[in-house]
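For this view, one protein chain was removed and the others were kept in their places.
Letters A, B and C mark the chains as written, and numbering starts fresh at 1 in each.
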Amino acid sequence: MAKLNDNNEVKSRSMAQETWRRLIKNKGAVIGLIFLLTLVVVSILSGFIYDYDTDIIALNMGEALQAPSAAHWFGTDSLGRDIFARILYGARYSLMIGVGAVAIGLVIGVTLGAIAGFYGGAVDQIIMRVVDVFYSIPNIMIAVVIVSLLGTSTVNLLIALCFTCATSFTRIARASVMTIRDQEYVEAAYELGLPTWKIILKHIIPNCLSPIIVQVTLLIGTTIIAASSLSFLGIGVPSPAPEWGAMLSEGRQHIRDASYMCVIPGIAIMLTVLALNLLGDGLRDALDPKMKK
Amino acid sequence: MKKKLLAALLCVAMTVSLTACGGSSASTDTAADAGTTEAGAEAGTTATGDVPAHKEELIIGTAVDINSLDLQNQSDQINNICLKLTHQTLFDLDADTNRIPCLATEATWIDDNTIEIKLVENACFSDGTPLTAEDVKFTFDMALESPVAGNLTGLISTDVVDDYTVHMNMESYSNDFMMSLTYIPFGIQSKAAYESGMEEPFKIGSGQYVFDEWLEGEQVSFVKNENYWGSDPGVSDRITFKPYLEASSRVIALQNGEIDVCIDPPANELQYLEEDENITVYEQAGTRLFYFAFNCEKAPWDNQTLRQAVACAIDRDAVLQAAVYGKGTPQTTILNRGLFGFYDDMEGFDYDVERAKSLMAEAGYADGGITTTLTIANSSPYTNIAQVIQANLKEIGIDVEITTMEDATLKSTCKEGGQELFLWRWNEDIRPDCVYRDLFNTGSGSNYHHFSDPKVDELTDKVLTDKDEAQRTEDSKELQTYLVDACPQVPLYISNLVIAYNKNLVMPYFRGGGDHYWKNAYVAE
Amino acid sequence: MIRYIIKRIILMVPAIIATSFIIYFAMNMTGGDPALTLAPENATEQQIEEIREELGLNDPIYVRYGKYMLGMLKGDLGTSYVTKRDVFKTFMERLPNTIELAFTAVLIATLIAVPLGIYTAIHQNTWKDTGGMVFALFGVSMPNFWLGLMLIIIFSLNLKWLPSGGKEGIRSLILPALTVGMGFAALITRTTRSAMLDVIRQDYMTTARAKGASEKTVIFQHGLKNALIPIITVIGMQLSNALTGSVLAETVFSWPGVGRLIVDSISKRDTPMVTGAIIMSCVLMCVVNLVIDLIYAFFDPRIKAQYSRKG
Partner (left out) sequence: MTDKILEVKDLVVQYVTDDGCVEAVNDLSFSIGKKKTLGLVGETGAGKTTTALSILNLIPSPPGEIKSGSIMLDGSDVLTMDQEELQKMRGNDVAMIFQDPMTALNPVMTIGEQIAESIELHEKISKKESMERAKEMLKLVGIAESRAYDYPHQFSGGMRQRVVIAIALACNPKLLLADEPTTALDVTIQAQVLELIKKLITERDMSMLLITHDLGVVAEVCDDVAVMYAGRIVEIGTAAEIFNETAHPYTEGLFNSLPNLKQRGEKLVPITGMMPDPMDLPEGCSFAPRCPYATEACKKANPGLRHLGGSHYVACQAYERENFKLGGEQ
C-alpha cells in the first residue's frame, strides 16, 4: 500500500511538472501568469506605500477632476483623490472579492457535488434540481436578488457572487465523482474500511482537480466582472472603498468631462480578467489529456 | 451545408431588420399623416392666427421610467408630470406657486368645517362628456380610499350641491388644504368612465392631451385632446416622454437631437451643453432639500448636544461642491425654500470644527470614539455627500461606515427605524405642513428621524390653522428655529433646478421642484 | 420525435414549479414588508394595514403561494405592486424587445466567433491562434456595461454615427447588440476552437482531403458540420442568457427589455413583477433549450435516431 502511494505521488508530481511544462510553453498563459503575479505583488506593496486614510479615501476637493499628469498619473476623481493610488490599492479588493467568492463557492459546490455524485438517488436529484434552477437564472439576476434582499455590504456581495460559482462547481464535482465512483481503486478503498468522507477527500476530489482548477481561474475573472456589474447597478462594494467596479461606476458619471475616470478602472479590470482568462485557457489546454501529443 | 446555415442566419438578420424597418416605416407614415394635419392646422392658423409654427412632436428625455398612469395609485414625480397633460385639478399653480383657478373658479371656507367649490361650467372630458360636480365627488371619494389619501388630511367627505358646486366637509380649518387640491393625483376623473366598465378608466381626463400609446419601458406618448374645453389648448401635436436612464446618454441624445428636453442633466456635463449653440441650459432656484439626519431614538443619537456637534462638523460648502458642483444653496432651516414662512436666518450650526469638538465634550464624548453607520441610497449625489461627511466626522472622532441601499429598501428600513444616520431629501413646494408634520411630528410615517417633541407637534398644528398671517409667520419662524436647534436633521442644501433643452423650446415657466407643466410647451420652428 | 417533444414539455413542469417555489419564497420571505415600501412616505399605520389587507399579505405564505400557482395555471401572474398592471402583459410587452436584442447580439457574436474559432483552430499553436484568442477574450474580459459606455463615447459622442440609447429602428439596435454580443463572442470562439480541434484531426477529414476536396470544403462541409453540436449548445446557452441577462446593456442603452424590467422591479420591491418575470424567463429558457435540442437532431442524425428511440 505504502509502495503504491509512493508511486502515485511520483506519478502525480510528474503530472504536475508535465502540466507546468506545457503551460509555460503557452505564451498567453505565461503573460497572464506574470501579470497576475505582478498584480498580487503590487497590491501587497501598495499597503506599505499608501495609507488608507490619508492617501486612499481622504478628500481633497481642491484637486478634484484633474486630468492625468505627472503629479497624478491617472488623474484625480471627483473628490480629488489620486486614481493611480486607488487603482493600485483597489487591486486587493477586486482580487479578494474574486478569490473569496470563488473559494466559498468552491467549498460549497464541491461538497454538494461530491455528495450528490457519491450517493446518487434522491439526494442527487434534490441537489441537482436546485442547482439546475439556479443555473437557469442568469448569474447577475441571482446576485441582484440576493444583494437587494440582504442589503449592500461586502459580505453580502460575496454571498451573492459565490452562489453562481457554487452551482458550476457542484456540476463539475458531481460529474467527476460519478465517473470515478465505481472505479476499482475506490471500491478497494471501501473494502479497506475507509470512512466515506475520507474516500471522497482522498480519492475522489484529487481526481476532479483539473476541471476545477481551470474553472477556478475562469470564475475568478467572471466574479470580478460580476462584482463590478453590481457596482454599476448601485449595489456593489460601498464607497469609499477603492474597488475597481465602484470606481468605474463612479466614473461613468464623468464619461464626458473626465473619461479617464471611467476608462482607467475599466482597463484595470479588463487586463486582470484577460490575464485570468489567458491563464485559464492555458491551464485547460495543459491539463487536457486530449492535447497530449 | 455552410451555405444553408448562412442562409438561415441571413434570414434571421433580415427578419430582424425587416421588423425594424417595418417599425420605422410605420412611424414615417404617421409622420406623413401628421404632416397633413399640421398643414391643415397651419391653414387654420392663418385664419385664427394663434397657433405658432412648431415641431410636430415634443420629446422629453426623462431620467426614470414612467411606471403608472393610474392617478391615485402612484405618487412618482415622473408619472405626475405625464398626468398633468391628461388631467386637470381643481386649481393650478402659477409660475410663483400661487394657486390659480383651473377646473374650479373659486373655493371658499364657508365655515371652519366646509369648503365651497365652484366649478367651471363648460369643462368636459376627452370623451366629450361634461365634467360636473358628480365627477369631483367621485374623484375625492375614491381618493379617500386610495394610497394618496394622506395628502387629504382633514377631508371627511364631499357633497354635491348642484351640477357645478361641491362642498367639502372638513374636520377643521387648514391653511394647506386648498393647496392640496393642486396635487395631480387629485385630478378630476370621469365617474361615467369608471361606471362604463372600460379598461383603465383613469385614462379619461379633461386635460389638453390624451393618452396615445405606452411602449413599456420605452416611451409614453400623448396626443392633443380634440375635445379640449379650455382656451389654452396644447400646441405640440404630440408629446412623448422617453426614459434615458444613463445620464450621459440623455445628454448625448439631446445634443444629437433625439430628444428636445433633457431632464436632470448631470452637473458635470453642463459645459458641453452650454457650448452647444442649439441648446439652452436653464437654471433656477430649486425647492428640493437634501439633508443629513439622525435616528433620534437610537443611542447615542438621542443626545441632542451630540447631534449639534455633528451638525457643526459638517462642511456644507464642501458637500454642495461634491454633490452638485455648487449648483445649489446651502441651507440652515429644515423647510423647503419658497414655502410659506420660510426663515433661514437662525444661528444654526455653521461649519466649525472647534465648536463641534467642544459640543462633543459637552455631550460626553470628549475623545470621540463613536462608530456608526450612515445609510444612503445607492444613487447620485448621496455617495459623494456621504464620503464628504464621512471625512468630516472623522475629524471629531466619529467613525462612519457607509451602507448603501435601493431607494425602496432605504425607505422601509428608515420607516422601521433600522438606521442610525441617513441621507435623504424632501421636495415640497406648496404645503409647509407636509414638511413639519410629515417629517417631524410624533408617529408620522415619514418621520424617519423618529423624532418626537410635544412642542413641535403643537406648533405644527398652530401653523396649519393660524388664520392670521402675521401670527402664522411668527409661529413658522419659531417652529423652524426650534427644530433647527433640536437638530433631528442637518439640512445640507437646496439643489437648483437645472434643465437643458432645444433652444427653440417655448415653455411658459418651470417649477423649481421639477413638477413641470408641459401642456403648453412646444418647439418653435 | 413528437413524442420526444411532448415528453420534454412535460419534463419542463417540475423545473418551472421548482423555480417558482424558490423565487416565490425568496422574494416573499426576505423582501421586507411590501406594504411599507408601497405606502406613500407619509402614510399612517392604518393605511399601511389597509394596503397589506388589499395585497392579501396577511395570509400565511404557503396559502399565498398556493393561490399564486393556481393563478399561474390560468395565465395570471398577478398584478404589479408599482404599476398596478398585469405582470404577464407587461412581460409580454417587453419580451419582443429582448428577443430582438438577444437574437441580434447572438447573431453578431456568432458571425464574429465561429469564423474566429475556426481560424484559431486551424492555426493552432501559432501566433495567429494566440492573437485570435486574445481578441476573442477581450470581449469577455470587459465588464459589459463598460464596453457599452466606450462604444457610446466612440460611436455616439465622437463620431455621432449611432444613437446613444432608446429604441428607434435598426440603428439603435447596433450598439446594444454589439455590447451584448462581444461578451458572448469569447465563449463561442473558445467552444468553436476546441470543437474544431477535436474534429480537425479526425480520419474523415483526411478522407475528405484524399477525395480531392478543397481545404475550404473540408473545413466547412466536413469539419464544421461535425463540430456544430457543441457550438450550437453554447450559442443556445448564450441566447437563453441574453433573454434575461442583458440587464446591463439594457440599462446603459435604455433598452426596454426584460432584464431591466426585472432589475428595476427588484429595486422597487415589486415582488409580483419579479417573481412573474423570472418564472416567465425560466419558461422561456426551457423552450429555448428544447429548441436547441431539436436543432441538434437536425444537424446530427445520430441524435435524431436517439430521440426517436427514446421518444
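Following the convention adopted for this analysis, a contact is a pair of C-beta atoms (placed from the backbone, for glycine too) under 8 Å apart; a residue touches a chain by one contact, two chains touch by 3 or more.
Since this is a predicted model, take the numbers as computed values, not measurements.
Among C:I6, C:M92, C:I154 or C:A305, the one in contact with the hidden chain is C:A305. Annotation for subunit C: contacts to the undisplayed chain at residues 125-126, 201-204, 206-215, 222, 225-226, 299-302, 305.
Operating definition for what follows: only the chains that are shown with their structure count from here on.
Spacing of subunit A relative to subunit C, judged by their CA centroids, is 23 angstrom. The multi-chain contact residues of subunit A, meaning those touching 2 or more other chains, are 148, 252, 255-256. Touching two or more other chains at once are residues 246, 248, 406, 409 of subunit B.
On subunit B, the positions that touch subunit A within their shared complex are 246-248, 251, 266, 268-269, 271-272, 318, 321-322, 378-380, 383-384, 386-388, 390-391, 394, 401-406, 409.
Against subunit B, the residues of subunit A that register as touching in their complex are 53, 57-59, 61, 64-65, 78-79, 148, 151-153, 234-235, 238-240, 250, 252-258.
Against subunit B, in their complex, subunit C makes its touches with residues 32-33, 36-45, 47-48, 51, 82-85, 90, 93-94, 97, 100, 103-104, 107, 110-111, 149, 152, 156-157, 160, 163-170, 173, 220-221, 224-225, 251-254, 256-257, 260-261, 264, 266-269.
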